[in-house]
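Below is one structure, written out as structure tokens; the observations come after it.
Apart from one protein chain that is not included, each protein chain of the complex appears where it belongs.
Labels A, B and C are assigned to the chains in the order they are written; within every chain, residues are numbered from 1.
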Amino acid sequence: MVVVMSPDATDEDVAHVVEKVQEVGGEAFVSKGVVRTIIGLVGDLESFHHLNLRTLRGVADVHRISDPYKLVSRQHHAERSTVWVGPTGRRVPIGPDTFTFMAGPCAVESADQTLEAARMAQSAGATILRGGAYKPRTSPYAFQGLGVKGLEILADVREATGMPVVTEVVDARDVPVVAEHADMLQIGTRNMANFGLLQAAGESGKPVLLKRGMTATIEEWLMAAEYIAQRGNLDVVLCERGIRTFEPSTRNTLDISAVPVVQATSHLPIIVDPSHAAGRKDLVVPLSRAGIAVGADGIIVDVHPTPETALCDGPQALLGNDLRDLAQAVRKLPPAVGRVDSSERAERP
Amino acid sequence: MVVVMSPDATDEDVAHVVEKVQEVGGEAFVSKGVVRTIIGLVGDLESFHHLNLRTLRGVADVHRISDPYKLVSRQHHAERSTVWVGPTGRRVPIGPDTFTFMAGPCAVESADQTLEAARMAQSAGATILRGGAYKPRTSPYAFQGLGVKGLEILADVREATGMPVVTEVVDARDVPVVAEHADMLQIGTRNMANFGLLQAAGESGKPVLLKRGMTATIEEWLMAAEYIAQRGNLDVVLCERGIRTFEPSTRNTLDISAVPVVQATSHLPIIVDPSHAAGRKDLVVPLSRAGIAVGADGIIVDVHPTPETALCDGPQALLGNDLRDLAQAVRKLPPAVGRVDSSERAERP
Amino acid sequence: MVVVMSPDATDEDVAHVVEKVQEVGGEAFVSKGVVRTIIGLVGDLESFHHLNLRTLRGVADVHRISDPYKLVSRQHHAERSTVWVGPTGRRVPIGPDTFTFMAGPCAVESADQTLEAARMAQSAGATILRGGAYKPRTSPYAFQGLGVKGLEILADVREATGMPVVTEVVDARDVPVVAEHADMLQIGTRNMANFGLLQAAGESGKPVLLKRGMTATIEEWLMAAEYIAQRGNLDVVLCERGIRTFEPSTRNTLDISAVPVVQATSHLPIIVDPSHAAGRKDLVVPLSRAGIAVGADGIIVDVHPTPETALCDGPQALLGNDLRDLAQAVRKLPPAVGRVDSSERAERP
Partner (left out) sequence: MVVVMSPDATDEDVAHVVEKVQEVGGEAFVSKGVVRTIIGLVGDLESFHHLNLRTLRGVADVHRISDPYKLVSRQHHAERSTVWVGPTGRRVPIGPDTFTFMAGPCAVESADQTLEAARMAQSAGATILRGGAYKPRTSPYAFQGLGVKGLEILADVREATGMPVVTEVVDARDVPVVAEHADMLQIGTRNMANFGLLQAAGESGKPVLLKRGMTATIEEWLMAAEYIAQRGNLDVVLCERGIRTFEPSTRNTLDISAVPVVQATSHLPIIVDPSHAAGRKDLVVPLSRAGIAVGADGIIVDVHPTPETALCDGPQALLGNDLRDLAQAVRKLPPAVGRVDSSERAERP
């Protein structure tokens, strides 16, 4: 931590800061400049926070230097992690050597629609099935999901296809029932800072797919992952899904740079969601190609057998030709960036 | 709703849209332009949503025209509402004719600190006490609040001072205990889209102070209020507290325009939080003056007897001279914009 | 300046940084922490920039501590400045003790329309006339202004009304002719980083009204003012006119906090433009009140005798009742925040 004194700070002001830092067991190094003095602090960050250094007389600014997250940081865990998803003996990896394609319908609407979407996904190369039983919706008048009935459909489709299932949980009270039916819990963009939910997911015993808040910085996102990790669950996969910007031609702006930035600072795997980022079907294939090429550990895509009748996000679900183009990209591009498909490393029953 | 066809849409494409609209009981008015055709829809919005019009062949875009919220809209409730806060016989109004000043410590730390802060607030003119017992924190390693113990302190201070109490609730499971102790439930910026929490607050029987998500549009914010209202609770007060922008000199950017924008479209009262918007003590007084002058129905401000030792947001808490300046602004400016102080309209025990 | 070394930097890396800094005449103070080492630099900022410290081995980050602007900073010029606008003997002040109301049509369309708008402005209390002869337009197909003919109309209206004139210049090549006709040059939001234009305005001998780039940080804005000041012209007035954010209900988001932030770091006067920020007529009066109350040194507002026929920004121009409400706010609010109207301090012919 670095404390910057204002130009009119007195020697007493500087001495007072030094004293406070020493009181909590820290060391303070004073550098006196022509206009300003700066003080470098060494010691326990948490204890410094309680000093409220910004309120001390003569203090102009306080800069944090180290990362505020620990368990998810690469600092003490240099090797990037692989998270395994699915029942023992049939687990699929998500990590630095493989490329994992997840797909399925935005919302589970019926057993038939879900099974058909899963078959589409699987034939295009997907190894993990996505599908929503609980939907967080901006409007209280919109379809909110099938709930437990949807979870049961997903569990049935897993049996029929052999694909592990990831599904969203929107309320801490639902974590047990979702963990019972699904192989991976998804925490959506609107709940990234729902700390009670993060902690419940951390105690669920299942891997977690943590979407980035649409307006969260990368650091805030990693702090949310830290909430999960702190409850003993390090099986967290991050998912970049677009951030809110001023550009109106896409629903959100896919922050493709977040992939290498996260990989440089955290050991957790990171995947890309091109469907929800853009909200436009015609962008899903090019953005999927970009996600693979930038080095993401996987992608997650909406597919639906009949987008016209979808109860949620129909406009972005892939079908027909587009799905064929995506399947081709998923086959050709990962090897060009040094990865093998997750199916080659998955456990075989 | 207006459907914009793409320039290469055929007559069959247009006819197909019209047919779909009529199938769900709507009317469609076709305007054929030189380059494009547009179709105006009249009828039930919800039924149109299920058509997934964007997925139909030839459709380039769909514009919504009406507001998506109903209960909180001024459309069928032209008069602006007043929300009353506090125990019967001692209630304080927040609404279009009055100006309500709320103040207190960001976090409840001890009985002494809370009482002292309440006395400071009251002597500066505040009529409602704010104070946090549950704190949503970005870091799992930061102080998370005193919980039920904090609620009890707040209830005691209410008895000692006569000020009704507003306090934050961060988890749907805590709503009953918070509603039992407090006079108004606060939903914080990070939980604005926590729909389970909104619904629980809607069923609590207490008025709700709903802070704007730091990255929520005004429409999304009003939709969040609609979630509360839909559970039968129309006693919602909105609180503008700054939005996330590219400007780094303030923590968030106070969107002062949100006050007249909300007042033009919703009947709910709206107040301003200058402390959390800026995150800088030196801006609290000027931003409070701006909030009063723009026409807000109240302001809510952090005060702390000893900001140096505050466990939360010390840097922005007011003290001494600043508090005196604020007290003066609260006395002088509301009359200049046609409002009386809430104390003059509050119920007397 | 502070150099933060990465956790795996070696002692040689640290020594290399220190050596480089000393080579250009600076001093380096090393603070060795448990995880990282930080190095505080004291000396000439410019010479440090040429070191490209970020490219040195082991360097993780470099933080600048001092402000990068000098001439417009309060650091060596603590007293806030007053800028005088107009011909000798009739000059109007813009500064810390007064409140200056500027108004006029967005674009000069004809002699009659301009004179009529000036009379409206003057009767509402305005002391400086605004009006555009050159218009920067997003579309090459939109009205681009009357040019020199417009400047002549403005000069005539100044004679008729006695109000000094501020008008925009959009091209460095036009600076001489604009400076010849107008009393103050306006640099618009789209040209805030047009450095050739800033320098030409700095050599014009006339005061400059510098609007904030709609996507510029306050620091970038002050750097733009520094470009003007560096050419010997310290008569710069800043104008906050809204920044681009994600909120769609207003054209831009008025950053009301920019007023006290600028006043804390720069000695230059700052005014608020509520018309262009919101782009909505119904917000002009409340935002004007907010601008006065927050402590701005003035406001600048669009008025037009017949907004229906305006060639530019008609929707936001005030008329009739709105103008009367504004006139009343301009009379009542400045005294409530300790300011007198500019007319009381203006030079009398």
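We adopt the following convention: contacts are C-beta pairs under 8 Å (C-beta built on N, C-alpha and C of every residue); 3 or more make two chains touch, one makes a residue touch a chain.
Just so you know, these numbers come straight off a predicted model, no measurement behind them.
Among the chains on display, the ones the left-out chain touches in the entire complex are A, B, C.
Residue C:P307 is the one among C:G40, C:P307 or C:P334 that touches the chain not shown. In the complete assembly, the contact with the undisplayed chain comes from C:E220, out of C:E220, C:D325 or C:D341. Touching the missing chain, out of C:N194, C:N233 or C:S342, is residue C:N194. With the whole complex as reference, residues 46, 49-50, 52, 54-56, 68, 136-142, 170-173, 190-191, 193-196, 213-215, 220, 223, 226-227, 230, 244, 281, 307-311, 314-315 of chain C touch the missing chain.
Summarising the interface, chain A meets the missing chain with residues 215, 217-219, 243, 245-250, 253-261, 264, 277-278, 282-283, 286-287, 289-295, 332-333, 336-337. Chain B meets the missing chain through residues 2, 4, 7, 29-36, 38, 40, 42-43, 61, 63, 65-66, 75, 244-246.
To be clear about the criterion, only the chains that are shown with their structure count from here on.
Taking the mean of the C-alpha atoms as each chain's centre, chain A and chain C sit 40 Å apart.
Once the centre of each chain is set as its mean CA position, chain B and chain C turn out to be 32 Å apart. Averaged C-alpha coordinates put the centre of chain A at 28 Å from the centre of chain B.
Of all residues in chain C, those touching 2 or more other chains are 215, 245-246, listed in ascending order.
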